[in-house]
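The structure follows.
One protein chain is absent from this view; the other protein chains keep their places.
Our next item is chain A:
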């Protein structure tokens, strides 16, 4: 790396971002700006392995993200130095574990701009967090004649819990459909909301279409009718700056493993008074105040909803992941991913057999592309790409009703994160083209 060259100085002057920009020297001696991925890739050990003799190209980030050293280290450090149960003992280890566990909660609260860390409940993942709201709030607040609005693009995790609650309470499920561009149809949503609407539960970003839903407007309209809004932020928390107070949503859920943290940890954000009014979900240790044989009183928030020994190491590592993302900056992550997305779509659109679902850039959208490729079944395609070290998802991505709606039996999905590069997209596109040609040659 050098900052002395006159050409460099010239580029820096022209771009006007000399202070922020760093440059790397390529083999040919030409300097190119260092991308975010160039900076962070050394932090992710797994990105340097090979698959079938080829460098791994990991494009399945919407399913789960890879983990940086900082997160792996947080797990290792906890088990090596202060493994102990939280909120129990008075010994040093327990106090250190409790501090780290509660410290991580503070970090998450800050990450989503919650008013208080009491509004952050640890859960196993977003699925468990949605089930918490469905069973605790849903079963005690919904009744026959009430309406719950979901969308046809929901992940099964934001569909099945409400089907179960609807079956038990007699509440009716309504589904917002898609515009011709395959985005949230706000007009249709407006036609569905009414005085009977008690809840709107919607994904922030679709894991299949990649559209970013207008949460503020959705919340604004729902609140006019006194309905609550739950936001599934699984595909937004890892990629976009989040501000729950600005969104004004009543609940928001996310899974840690999609945002550089380990599996087995996620969180529920809820407005304090709302969480206070909700009965416990799971009963057991940790969530109690006074216990008698016949009845008990419950702990205050957030512990009322955290029965049993929690995933302590995972929660602490989620805190480390939040630190890692915050240090990079969510704005920077989103901007870099937008650049990658534009590049991915430019390349994909050039392949005639490829049909992409969801809105296209320059529309602001998530860094993923779900597509079909002519006669090549996504499974067969995925197996071919895997032989070149490229990991994509093939199937229904846990959105079977959406696939029925867009009339695709299954799709292939390439999903990016801030450590992916344009070179990786080139590798993917080349292998995709080769696979399509291979199948075409067999079929013709």
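Methods note: a contact is a pair of C-beta atoms (placed from the backbone, for glycine too) under 8 Å apart; a residue touches a chain by one contact, two chains touch by 3 or more; residues count from 1.
Basically, contacts and distances are computed from a predicted model.
Enquirer: Given that one chain of this complex has been left out, which of "NADH-quinone oxidoreductase subunit C", "SUF system NifU family Fe-S cluster assembly protein", "Probable glycine dehydrogenase (decarboxylating) subunit 2" or "Cadmium-translocating P-type ATPase" is its protein name according to UniProt?
Expert: Missing chain, per its UniProt entry: "SUF system NifU family Fe-S cluster assembly protein".
Enquirer: From the list A:41, A:87, A:172 or A:377, pick the residue that touches the absent chain.
Expert: A:377
Enquirer: I'm checking contacts with the chain that's been left out. Which of A:92, A:277 or A:409 qualifies?
Expert: Within the whole complex, the residue contacting the unshown chain is A:409.
Enquirer: With the missing chain put back, one of A:194, A:245 or A:387 would touch it. Which one?
Expert: Residue touching the absent chain, from the options given: A:387.
Enquirer: Of A:90, A:293 or A:442, which one is in contact with the hidden chain?
Expert: Per the contact definition at the top, the residue touching the missing chain is A:442.
Enquirer: Footprint of the hidden chain on chain A, which residues?
Expert: So the residues of chain A touching the unseen chain are 52-54, 377-380, 383-384, 387-388, 394-396, 400, 403, 409-410, 431, 434-435, 438-439, 442-443.
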